[in-house]
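With one protein chain removed, the remaining protein chains of the complex are shown where they sit.
Going by the order they are written in, the chains are A and B; count residues from 1 in each one.
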């Protein structure tokens, strides 16, 4: 029950980010709702397809749809207000990322996947929604370029995989993994940490 | 049998739209055929993957491939002719949308999905092909911006879900749902109906 609420909260925050992108691109109301849904649920849906949970829970449970639509409507009608909250939204977004990465890894491990694929799928759960959101508006996904976003997700996923391997209690592992992901992401935002970028013309 | 023919007709019309996009982007012959196939079948394939019909019928039945290739060849070699028929093509396209949305919803309900996901998947069946077509040529999907396209698909899907819930006869529900979708789409085209678009800088 707690897990479902946290999962829906993560969906809601990611859906907000999708809707804000849609409004910035001047999509119509429906386009904004599609971007909300895509950003909030594409990561989880892809993970579910790849581990064989069919139909994916984000499609089979109306609550995910409702939360995504709610986020889309809020942004569509009160964009300036939400935009002013951008900084708190980034913090919630970090929380959503942490939650999705940790939950996704756990779900993959429960399906019997090996450590490496489980961590990959956990990371994909966290970053997939943002990638589809950006592809749909023909931009190079921001996660491929910035701010340790995916690295934070991967760190959280690795904590879960290690904890699972050493048979630590699942609740503790979840909290530490999520905290690790959230901490890296927020620190990267605050301090402008970045990965090195590629230099094609380096001598 | 009738259903298969209608489904192939819908595939054909959507494939025409994909091929026309490909020709406008000056792709080569193969690229045009890929866009035909993607526009005609991506919606149905995605739905089939999400409900677990593996392999998807659009891949497993050569008739879908044949119809898509036929549409691609027609457009590649007789583009000016097809282009002059653009207005009838839009009407067929509306028919294809209606059919795909209604069929897709029915198929999802037959797989035991709940009403909300079934309607979503029906809508996705209708709009998925056009979305992939536009993404492949790096344009923001037109369905996110215009002309009640997805709303019409959703309306048809909702009619089918409601009819299913009240145990109305399936043939009648199919006809009413498809008519509803087709009617909304054509009326929107004729009268320029649009959803409100987002205004990021609204005071």
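Keep this in mind: a residue touches a chain if its C-beta (ideal position, glycine included) is under 8 Å from a C-beta of that chain, and two chains touch if they have at least 3 such contacts.
What you see is a predicted model; the values in this text were computed from it and never measured.
Undergrad: Please pick, from B:79, B:92, B:168 or B:193, the residue that touches the omitted chain in the full complex.
TA: Counting the whole complex, the residue in contact with the absent chain is B:79.
Undergrad: Of the residues listed, B:16, B:34 or B:173, which one is in contact with the missing chain?
TA: B:34
Undergrad: Taking the entire complex into account, which one of B:135, B:176 or B:197 touches the absent chain?
TA: B:135
Undergrad: Where the complex has a chain not shown, which of A:8, A:66, A:135 or A:187 is the residue touching it?
TA: The one listed residue touching the chain not shown is A:135.
Undergrad: Extract the touching residues of chain A with respect to the undisplayed chain.
TA: Against the left-out chain, chain A lists 49-52, 111, 113-114, 116-117, 120-121, 131, 135, 138-141, 143-146, 150-151, 194-200, 202-203.
Undergrad: Which residues does chain B use to touch the chain missing from this display?
TA: 22-32, 34-35, 45, 49, 54-56, 59-60, 62, 65, 76, 79-80, 83, 135-138
By our rule, only the chains that are shown with their structure count from here on.
Undergrad: Report the inter-centroid distance (CA atoms only) between chain A and chain B in whole Å.
TA: 29
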